[in-house]
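A protein chain is absent from this complex, but the other protein chains hold their places.
Then we have chain A:
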Amino acid sequence: MAFSAIETRAPMRPVISRLRLGLIALLVLSALLSIGTGAAGVSVLGVLGDWLSGEAIATRDRVVLMNIRLPRLAMGVMVGAGLAVAGAVMQGLFRNPLADPGIIGVGSGAGLGAVSAIVLGGLLPGALAALFGQHLVPVAAFFGAWAATLLLYRVSSRNGRTSIATLLLAGIALAAMAGALTGILTYVADDRQLRDLTFWGMGSLAGASWSKLAVGGALIVPVLILAPRLARGLDALALGEAAAAHMGHDIERLKRFAVLAVAALSGASVALAGGIGFVGIVVPHLLRISAGPGHRRLLVDAALLGAALLTLADLIARQIVAPAELPIGIVTAVLGAPVFLWILIRRQGFGGI
């Protein structure tokens, strides 16, 4: 009897869920695949073998691995995790599984920043241009995302309260405004800039470097680590703002931190890799189906699955038209858009929450 009493009081919970183990395995597997694949034909096993047997590693092989494939892998992992967690937090905040940073205009703001940098970057005084160098586009995209989020928050907050409906509508207006400005910039852009614009918009992990990663990672990694602290509040928010407040949550604080987290994650992700869609919607949705909607698990699992899926998508993008490569945004859209539609169709059965 004593044993059963103990068991009912403190049920033995595995330290790590089976799903999470699977996700970690998937991430490791896709990372190994990613790092072993590339146009240069460098084999990881070969390099590892050389290293273990004490032979000198060819400089070319070392450069390919350390300066091209590894930063690219790290960027895919970071951006995938960032986009997926940004989506999960946003959906929790909006109480809607279809919400996405793209919806509140954060993506549009980032896009406007990037396009401005591409088209108007040449007009900067020499000293400023030299200061930013090749980081101008990512830096501008990041500030665009921040500006959009701050503006949205200003517009939709009254007396310390944020109305989700107003935030959503303001996001639509902001996206339209950013779209119009982007249109004007596109209109005045020359041919080379137009090409840059188009490719940036489709997203890519090419051109990853350790210095870029340091800029983006400084934002993404801390937020990923802190995001699970929003879990309890986001769970309660699913019952509505009033109910969550009745259950003792400081709703305004929760919303403020959630908005900041989304801006940091999606702004930095867009800055690093351009427009990559659907990761933020598809990943949390798949996880909710398989492990339930609790945010404590969701926010961690989403980071793992997002990282793994984007690494795999990048692998497809590099292989499908090798030795050239497809923008990764096309791959995620081709795979993600049907899933999005499938979510919509399934939701009809639930009376449209």
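Convention: contacts are C-beta pairs under 8 Å (C-beta built on N, C-alpha and C of every residue); 3 or more make two chains touch, one makes a residue touch a chain; residues count from 1.
The criterion applied here is as follows: contacts and distances are computed from a predicted model.
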item: Chain excluded from display, named as in UniProt, from "SRPBCC family protein", "2-hydroxyhepta-2,4-diene-1,7-dioate isomerase", "Cytochrome bc1 complex cytochrome b subunit" or "ABC transporter domain-containing protein"; value: "ABC transporter domain-containing protein"
item: Touching residue (missing chain; options A:20, A:62, A:95 or A:135); value: A:95
item: Contact with the hidden chain (one of A:188, A:214, A:242 or A:324); value: A:242
item: Residues belonging to chain A that touch the chain removed from view; value: 8-9, 95-97, 232, 235-240, 242-243, 245-251, 288, 292-294, 350, 353
